[in-house]
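Here the complex is missing one protein chain, while the rest keep their positions.
Now for chain A:
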Amino acid sequence: MSTLPTAAPRHPAEADAAEHVSVDLAEQSVRELNAALHDPAATATRWTVTHPRGLHSIAVGVDREVRVDVEGHVGYYFGGMNKHATLTVSGSAGQGLAENIMSGRVHVHGDASQSAAATGRGGLVVIDGNASARCGISMKGVDIVVGGSVGHMSAFMAQAGRMVVCGDAGESLGDSIYEARLYVKGSVASLGTDCVEKQMRDEHRRELAGLLQAAGRTESPEEFRRYGSARRLYHFTADNSKAY
């Protein structure tokens, strides 16, 4: 283990040591961590981050196949716009977890604040605990698996991707939803405008089983119900005025 590398290792012996980098955010800044993660010359594939202390924008804009394990709680926008990387958080995450994630995987073992995986376009976001309001807002292709419950207005304007909720969903689930698919095991406080329950067919059970497995969950697809768009608001007409 070594501290932050600023350039490619000079000797092969150092290369081995650099494969696993440890960064203590009590000693080094988020700026230094992100700069090192973005550095095209960096070779480490495994990073451990300690003392995150709820700091914002940790490990944002990573664009390579690395694993970053954070020991503690993170603030806003952890893993924002992630590509390729696998990121984990042992604690909880603040607002906008993995916002606009493109690919890779972000796994939070605790809870996540509001707007988790907002506008995500690909990859997988796993939250073992609960997610707050607007989980998956404007999602555009990301897969989200929440072990607990999600707050109100989750999957608001969800355009594409899949969201799995192993607990309950708050009010107005999937309001103004487009083509995203939602799976909820528990209760749904209320469905948002144009969101309806849909039939679970074999293809959906297969898809859900794959998502649960990818997230390390043990629930059975049989326990879930599916929700999606009624597609009644896809065109502006006078008859829709009461829907809003």
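Structure notes:
Just so we're on the same page, a residue touches a chain if its C-beta (ideal position, glycine included) is under 8 Å from a C-beta of that chain, and two chains touch if they have at least 3 such contacts; residues count from 1.
Rule of thumb we're sticking to: contacts and distances are computed from a predicted model.
The chain absent from the displayed complex carries the UniProt protein name "FMN-binding glutamate synthase family protein", chosen from "NADH-quinone oxidoreductase subunit J", "histidine kinase", "FMN-binding glutamate synthase family protein" or "ABC transporter permease".
Check A:His73, A:His107 or A:Arg134 against the missing chain and you find that the one touching it is A:Arg134.
Of the candidate positions A:Pro52, A:Gly96 or A:Gly123, contact with the hidden chain is made by A:Gly96. By the touch criterion stated above, the residues of chain A touching the omitted chain are 30-31, 34-35, 38, 56-57, 60-61, 63, 75-77, 80-81, 83, 95-96, 99-100, 102, 115, 118-119, 121, 134, 137-138, 140-141, 156-157, 159-160, 176, 178-179, 233-238.
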